[in-house]
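Of the protein chains in this complex, one is absent; all others appear in place.
Moving on, here comes chain A:
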Amino acid sequence: MNLLIQNGRVIDPSQGLDEELDLLVENGLVREMGRGLTAPAGVEIVDAAGCCVVPGLVDMHVHLREPGLEYKEDIESGSRAAVAGGFTSIACMPNTKPVIDNKALARYVIARGREAGLCNVFPVGCLTAGSKGERLAEMGELKEAGCVAVSDDGRPVVNAELMRRALEYARGMQIPVISHAEDLSLVGEGVMNEGFTSTELGLKGIPRVAEDIAIARDVMLAEYTNSPIHIAHVSTSGAVRIIRNAKLRGVRVTCETAPHYFTLTDDAVRGYNTNAKMNPPLREADDVAAIRAGLSDGTIDVIATDHAPHHLDEKDVEFNVAANGIIGLETSLPLSLALVEQGVLTMSQLVERMSCCPSLILGLERGTLAKGAVADITLIDPTLPWVVEADKLASKSTNTPWMGQEMKGAAVATIVAGRVVYRR
């Protein structure tokens, strides 16, 4: 289907664009951009007045739970949640059951993504075989099968020698490494951030330095091996400082954070709220400020969701035994738009963090509206009010700390390869 998107504010940082333009899509590609374009016969006209027209959003960190844990989410329901949140591409982590450490499973995920037929689903393969942290995964074959990165997300690579070799080997295979950075000896039995709130609630704390130390190690290994590394879900002020300094030295490090880390503090845990339990845990006000500053100055390259669906039975329990993580695909955009309203990011920077940078890091040919590019496009109404309601979420799971709350801003249309896959 061919489309003419009219009257929208086109924001495409890849071309330095932010102006009112029309956009013509033909045969799944961006054909033309300009003022006052006329629609050839048989072209559907999409009125984007009042909306931002941006390269389709890319979430480089989601958990789709398929294969093995489909009661929480599957590739189809996750894809539906993604396009409802404005994402045209998602990268899914390999900590499924079994883990995705071979090409057959990687191909299965891609095939299921195609069957769902909504957004692009790019698997992330394991960094180590079985995600056990003992020997390297078959990164060459994983890449060949379509994996866009390798990671043992959900657990750190404890052995520094193995992490060193993983970085070197992945560089050779030209596949990015995503690090889940956490020093488990410092995490211990912690279930929330260590600080005044954990003291008051009597819950075991996870010190911030557990994250900082692991990131420092990985950044040093990346520097030593001259290999790129991407740090997942940054949550502390120390991590931002370490990564900022490393970037200044020219280390090939990129990183992401998630909306909850720039929106909430560990105060959200009060009342033993298991929907505020995640890993890394929600931190304190100065961490939130540092994450925002890091997003603003470009130290933090990417806003990802770490979309982590869990069944009600895994959250409606005592705090200590509750599963870690929250869903994020459908709330990420409004929470990130709040950063624009608060002056932390410009709209163009927001699009960089949510589309251009993740595409670049994963080597996807996405994140641009340049002529001839695949027409993955998101139409955003930045002011549209809506309420987070369980029965209206596309995800199978409803574990979010924002349940019942009003959001401002949403994707009103999500277009993948020229096809409208979601309309609000």
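Following the convention adopted for this analysis, contacts are C-beta pairs under 8 Å (C-beta built on N, C-alpha and C of every residue); 3 or more make two chains touch, one makes a residue touch a chain; residues count from 1.
Throughout what follows, contacts and distances are computed from a predicted model.
One subunit of the complex is not drawn; among "Aspartate carbamoyltransferase catalytic subunit", "Pyruvate dehydrogenase subunit beta", "Cellobiose transport system permease protein" or "Protein-methionine-sulfoxide reductase heme-binding subunit MsrQ", its UniProt record names it "Aspartate carbamoyltransferase catalytic subunit". Set against the missing chain, the residues A:27, A:226 or A:320 yield one that touches it, A:320.
Checked against the full complex, the candidates A:56, A:94, A:195 or A:325 give a single residue touching the omitted chain, namely A:195.
The chain not shown here touches chain A at positions 188, 194-205, 271-272, 313, 316-321.
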